[in-house]
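Handing you this structure, nothing more for now.
All protein chains but one are shown in place.
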Amino acid sequence: MTQGLTERLKKIAERSERKLPALTDIRRGLHRHPEAGWTEFRTTGVVVNRLRELGYRVETGSACVHPDAVRGWPEDAVVRESRAQAGDLARDIEVPGAVGILERGDGPTVALRFDMDATEVSESDDPAHPPVAQGFASGRPAVMHACGHDAHVTIGLGAAELLAEDPDWRGRVKLLFQPAEEGGRGAHPMVEAGVVDDADYFACLHMGGPTLPLGEVALEATHFLSSVKMEARFRGVASHAGGAPERGRNALLAACQATLALHSLPRNGQGATFVNVGVLNAGTGTNVVPSDALMKYEVRGGTDEICELMEEGARRCLSGAATLQGVEVETEITGRTIGAKSDNEMKDHLAWIAGSSPVDFRVHDARPLGGGEDATYFMRRVQERGGKSLYFLLGGSTPTGHHTSTFDVDERALAHGAMLMAGMVLRLTGSGA
Amino acid sequence: MTQGLTERLKKIAERSERKLPALTDIRRGLHRHPEAGWTEFRTTGVVVNRLRELGYRVETGSACVHPDAVRGWPEDAVVRESRAQAGDLARDIEVPGAVGILERGDGPTVALRFDMDATEVSESDDPAHPPVAQGFASGRPAVMHACGHDAHVTIGLGAAELLAEDPDWRGRVKLLFQPAEEGGRGAHPMVEAGVVDDADYFACLHMGGPTLPLGEVALEATHFLSSVKMEARFRGVASHAGGAPERGRNALLAACQATLALHSLPRNGQGATFVNVGVLNAGTGTNVVPSDALMKYEVRGGTDEICELMEEGARRCLSGAATLQGVEVETEITGRTIGAKSDNEMKDHLAWIAGSSPVDFRVHDARPLGGGEDATYFMRRVQERGGKSLYFLLGGSTPTGHHTSTFDVDERALAHGAMLMAGMVLRLTGSGA
Amino acid sequence: MTQGLTERLKKIAERSERKLPALTDIRRGLHRHPEAGWTEFRTTGVVVNRLRELGYRVETGSACVHPDAVRGWPEDAVVRESRAQAGDLARDIEVPGAVGILERGDGPTVALRFDMDATEVSESDDPAHPPVAQGFASGRPAVMHACGHDAHVTIGLGAAELLAEDPDWRGRVKLLFQPAEEGGRGAHPMVEAGVVDDADYFACLHMGGPTLPLGEVALEATHFLSSVKMEARFRGVASHAGGAPERGRNALLAACQATLALHSLPRNGQGATFVNVGVLNAGTGTNVVPSDALMKYEVRGGTDEICELMEEGARRCLSGAATLQGVEVETEITGRTIGAKSDNEMKDHLAWIAGSSPVDFRVHDARPLGGGEDATYFMRRVQERGGKSLYFLLGGSTPTGHHTSTFDVDERALAHGAMLMAGMVLRLTGSGA
Partner (left out) sequence: MTQGLTERLKKIAERSERKLPALTDIRRGLHRHPEAGWTEFRTTGVVVNRLRELGYRVETGSACVHPDAVRGWPEDAVVRESRAQAGDLARDIEVPGAVGILERGDGPTVALRFDMDATEVSESDDPAHPPVAQGFASGRPAVMHACGHDAHVTIGLGAAELLAEDPDWRGRVKLLFQPAEEGGRGAHPMVEAGVVDDADYFACLHMGGPTLPLGEVALEATHFLSSVKMEARFRGVASHAGGAPERGRNALLAACQATLALHSLPRNGQGATFVNVGVLNAGTGTNVVPSDALMKYEVRGGTDEICELMEEGARRCLSGAATLQGVEVETEITGRTIGAKSDNEMKDHLAWIAGSSPVDFRVHDARPLGGGEDATYFMRRVQERGGKSLYFLLGGSTPTGHHTSTFDVDERALAHGAMLMAGMVLRLTGSGA
């Protein structure tokens, strides 16, 4: 059967290459309309419509995203605005996120995950930046697909089509289109909704960094950082800054001291730590002692234990800063990521696929992810129930690094990704050795 | 003639009292529609229409506000939005601000100034707060008449009516309705447009603080603080906070350290100093090293010299904080106030008016203003050209202090103010001794 | 009798001038051997010996300084070292401070106070600095008579001599030589020891600032700031900064954030505020997370109420900073000054003396002190018991300002001061009108 699969991989690779213009169009449409976490109404609409065209059964809403587990939901006005901009595409979308299911007789269930959200980065307007040069740069201020999720969604739809066209596999594929990966918010409520409880295998990919060029694959991403995302609201008392500053309680100063304290949290001799105050909004008028401040921040650790130590330290920072200025503070956890480990068996399958495909992939064993990922919630749930999980990296992003304003992907990677994902399904459903 | 004036003051006081319900309506309408500095389109429209009804010649636009001297102009979107909310009232208003002129034969020119802008404070929603209880609380988020300028405008329109109805004075009155007093932005361009270059006398008032109850007057406000309002924009480099923080340049951290440095500027043994970072907005996403930060801040000094020392210190703070984090910073001056001194001759006139009116005013010689005021630009210009100036305080604000969310005025003060202002015109135009 | 006193004043002034070389010697000896607060063993020895030579009864020890009220006592090693350097002069001095008493029959008791301590400033080594040029600069590192107390002590000894030589007054004079004025530590325990409980009159002087030249007197110092001096000790946990920083609790970081918070305490619309972290010592080795930090700091207010508000704010700063870093903090009050007001009757006496003396003094009514002073404890105690108090300023310090490394006094002021003090005693003991 192995030879059979090799043959079929070749065909899948050819078909995938032929689809590249169409995939490119999809990706550019998504890139032009980036949607930040929990506002992926348009993206979900595009995905749902396409999956239905291809014959997939589609689940959305609470079947797919458990409402009680949702964290970091944006303000109503933001959600309304996104929904409005999505227009008809969002009509039946209660909450971003969708699962497409295709069954082909008896066989194992393979779940593949693709994340959909954009990042809060303003896209470069440099005429040399390809999305600008070719007219598909972000049409929204301060939101951009700077982490390649537009490519991930496109790869998911490409794999969906390849699998729908291939009659020869047996089993079930579940394509998970996840909202709100940034901030570690979307995976957990999908896991809580049970979408991978019936999965025998789970796989996902991420566009690799600048050191993984087009045509290369890392079989495993490692060093998933544990992370916690938080918001703090300081509440003080406003007063006239020139007439009676002594009657004020300065929330902005509290936030500044909390920020410096957070960034001064000690490094750790046992492993990596990271900390970031990503957003600070405080005050109203120049001559008013600021009574309110909102901070969004995160801490990360190389292990769950280190992350917990950082989280504990962060709590002290917030509480101490509030005391310092005599203001109140409330903190809320808006997202969390945990660690996880890919299964060697899955890596072996991917190595075989990558090695057997007509694309002459250069294969690396492992590369550090350099960040947090909530796909780890899917990975752990599947592994806890006896299944196998994989998180791999695909070469082809441009050299400027994720989350920068000039991030871009080499679109030829879209065909690579769709082929690898479809190939994994064929392999895992036992369609060949 | 003195007795004649005493008689006429009595009549003016009576008429002013009868107008109180109408003045109250005007004030509440203004209070419900507060407009921050340079967005007083609706307020200007209300003023212009009323002045024209009363027979005043009205000047607006560049005749009244010199475009080259305008500082601290808001973002276009904010201006557009305010203009849209003002609707028809703003139709012919190019820029906020208006001057109403009434001439009655030969005689001196008296300029009276009334400021129109609201403050960036969110009004209390406490049911016991009178504007809430009586249904005229601010209809806009985060903008409120928390400094009594709604009362000032109403007093100006009340005085306009009293003077229009009184046939017996000779000379010219110019009623200056000034935008953007908060932040020290509006007076200077009106002075540069020449609106007081022909004035022999200048007077203005401010609702006094909690220690000046209804029925009391302070003949002179003292301790005008010199002040400078500034904005700083820090520009760094964004990067992924968990993957490559070392590639970022953190604008938020620079702003936090600048804030602490500004608030730590030394006190001064020679007089008062104040400093406030009123607004700080920085960053986009929780996991992105913040590349941009906007700070709005001010320094004040008991004298022009002390203020200059603070301004110089502030420059060091901004520049040092930028160096510290390796980011760029640009600063811009958005407003400025200077010191000034009322003329004793004007105080004497007011003392006579207050003492001769049927309202049994309790009269104080002087009270500190406890803040900056750009009316001082009018005062100095008039004095430099040989005229006399006055800045007095009128009792009747509620006890919670200016710029607090529960600030309010006792509306009986509206009739007091209109009467005192009209009385000053009668007195200064020599209508009686 | 008035004429009689005028005559005698003339003689006293002449005698005082003749003593100038001797007074200059005394002052330079003191200047060469400056002693910081509570270590004035040598100075006390010099004073005690001289008072005894002049026939004064001298009290020292607990009769003069109440042990239970002593605050801010230095470390034992410092005291031992000072005592050792004083040598024989300190033999019988248990604690710095002395009271010299001279009685001349029935009459009122007049207490005069002279403070003895130096400041923790390093004296300039500029050859043009007169104490360097003339060889009497401070012989100790980081201690200097930079506030003119060497002149005060000399004036006290000069007045002691003038009074001892004058046979014609009746009453009792008490010369209070006070330790530890800097830091507001020495006056209170002398008051508690009862040294002014029998005083009908109290007077003291201070060398005025740069704007009060030689030959001028301000009858009253005003604007005594209320102040509190405090020490805080942070205690954290040391750890290896490169191996296990996460096990440390950083006392130095806590102190830095407390410092910034203290300096950011809000200004006050009701009056002056000052704050200073004057000393910070933290940490041991470069590669050890610092477990200990000592801060010495002070807050001041234009009134006792403002000072209390600052003190309350300071407590929050310390406590919050400790929380922030997870360390412990203990604070201790080491000194305090309060406000006080001179009696007009006393000012009138001084005006008469200054005006009647052969020195053609230029007399000012009042000048702000621009600092805190614990002589106010004496002033208040005497006033509470029905007596009268005076705090005046004597011209003659050099233009560089108190507490600077080039501070100096014009030594001709020594004769002025001795004469004015002796004159006050004559006047107050009713020796003439």
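So that you can tell them apart, the chains are marked A, B and C in the order they are listed, and the count of residues begins at 1 in each.
One rule holds in what follows: a residue touches a chain if its C-beta (ideal position, glycine included) is under 8 Å from a C-beta of that chain, and two chains touch if they have at least 3 such contacts.
Source: prediction; values computed, not measured.
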item	value
Per the touch definition above, residue among C:62, C:134 or C:281 touching the missing chain	C:281
Residue among A:267, A:315, A:341 or A:412 touching the omitted chain	A:267
Touching residue (missing chain; options C:203, C:260, C:414 or C:428)	C:260
Residue in contact with the excluded chain [from B:326, B:355 or B:399]	B:326
Candidate in contact with the missing chain, chosen from C:182, C:200 or C:311	C:182
Hidden partner chain, touching residue among C:59, C:120, C:200 or C:343	C:120
Residues of chain C (touch criterion as defined above) contacting the omitted chain	36, 119-122, 142, 182-183, 209, 225, 227, 229, 238-245, 247, 252-253, 255-257, 259-260, 263, 274-290, 293, 296-298, 300, 334-335, 370-372, 401-405
Positions on chain B where the hidden chain makes contact	240, 242-246, 248, 250, 253, 257, 260-261, 264, 266-270, 289, 306, 309, 313, 316-317, 319-326
Contact footprint on chain A, counting only the chain that is left out	260, 263-264, 267, 269, 272-275, 370
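The definition used in the following text is that only the chains that are shown with their structure count from here on.
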item	value
Residue list for chain B, restricted to those that touch at least two other chains	260, 263, 274-275, 370
